[in-house]
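All protein chains but one are shown at their positions in the complex.
Here is subunit A:
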Amino acid sequence: MTATVPPPGTTRSLRRRLWRLAETVTTPVLPSDYLDLIAPLRAGADLRGRILAVQPETPDAATLLIQPGRSWRGHVPGQYIRLGVDVDGVRQWRAYSVTSAPSRRADRISVTVKAIPDGVVSNHLVRRIRPGTIVQLDQACGDFVLPERAPSRVLFLTAGSGITPVAGMLRSGALAGSDVVLVHSAPTAADVVFGAELRGLAERGAIRLIERHTEVEGLLDVAELDTLVPDHLDRQTWACGPLGLLDAAEAHWAARGHAARLHTERFRPTVITAGDGGTVTFTRSSVTVAATGATPLLDAGENAGVLMPSGCRMGICFGCVLPLRQGAVRDLRNGQLTTALPGDGVRVQTCVSAAAGPCELEI
């Protein structure tokens, strides 16, 4: 190194100064507001993605091939991304498991969406979105993933769209040397998302596939695993599907003393109790609304036009946490009451909390 080479910090501070200058030029907006017009996927921009293709999987499911922006940091198989898409002009955020295998170039990812009846976002993504659309993304997250060293014996217990995180794991090749059993439920053979691919894997002997077509065979009773997969309790198990299936699996594994070997992912929060509701004030937005004891504070705010931070909308990511200045809220998952007085510094997850009397949120 010679004396003319600037110390490492200098280029960065020079760049920061240039950026500051650019901000002065574009005030009152930011340079990025202009750059977004031409390069929404550039490095340093808010993470977004461009829909490259929409491939139908089953009559009500489709895979979206997405080119993520340059700030995409990659994912671990089994993780999900949050995707923000404008439906009827309103930005909606939902979580979707990444179904593609991680790649070094990280220039393509896919998610697979199953349209649910009356589902706002899922129907839009399956039936209406067009290639070329820019969607908002967040970095991958979630701990429904394989351990560093793949276990030698694995069971996947899935149903419906619950196959998605597992598809990501299977495609990653991380399980190449493992003994893998997949028990998957869907109404009919045609409804099995990735049906052909899974059957192909089974034919090649990469996995043992047990398909359950519930329209004719009825719902899977978890106790049937004793005969379907006799060694299932010895396997590390990842389960994803409707709440009923997951609750039954958790009870089953717990009763047999092997709860630690079962990993589950819920696509939907459980709503157990409804409180009494109350008026909710969003203090900085000067908005007050009456909310029922079953309405998440997040929904109450959004419906009133308050710009609520949000994340998974199911109580797992903490992206929706706001200070509860005062009042009482009830946790929709377990009915637990949280109360606060000014200065208590209590923060609540708005997506899983409902008003239990008057309350004030700082936003």
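Just so we're on the same page, a contact is a pair of C-beta atoms (placed from the backbone, for glycine too) under 8 Å apart; a residue touches a chain by one contact, two chains touch by 3 or more; residues count from 1.
Everything that follows uses one rule, which is that contacts and distances are computed from a predicted model.
The chain that is not shown carries the UniProt protein name "Fatty acid desaturase", picked from "Fatty acid desaturase", "Multiple sugar transport system permease protein", "Nitrate reductase-like protein NarX" or "Acetyltransferase component of pyruvate dehydrogenase complex". Note that of A:Asp179, A:Glu197 or A:Glu302, the residue touching the chain absent from this view is A:Glu302. Those residues of subunit A that touch the chain absent from the view are 21, 24-25, 27-29, 33-34, 37, 86, 88-92, 284-285, 302, 305, 307.
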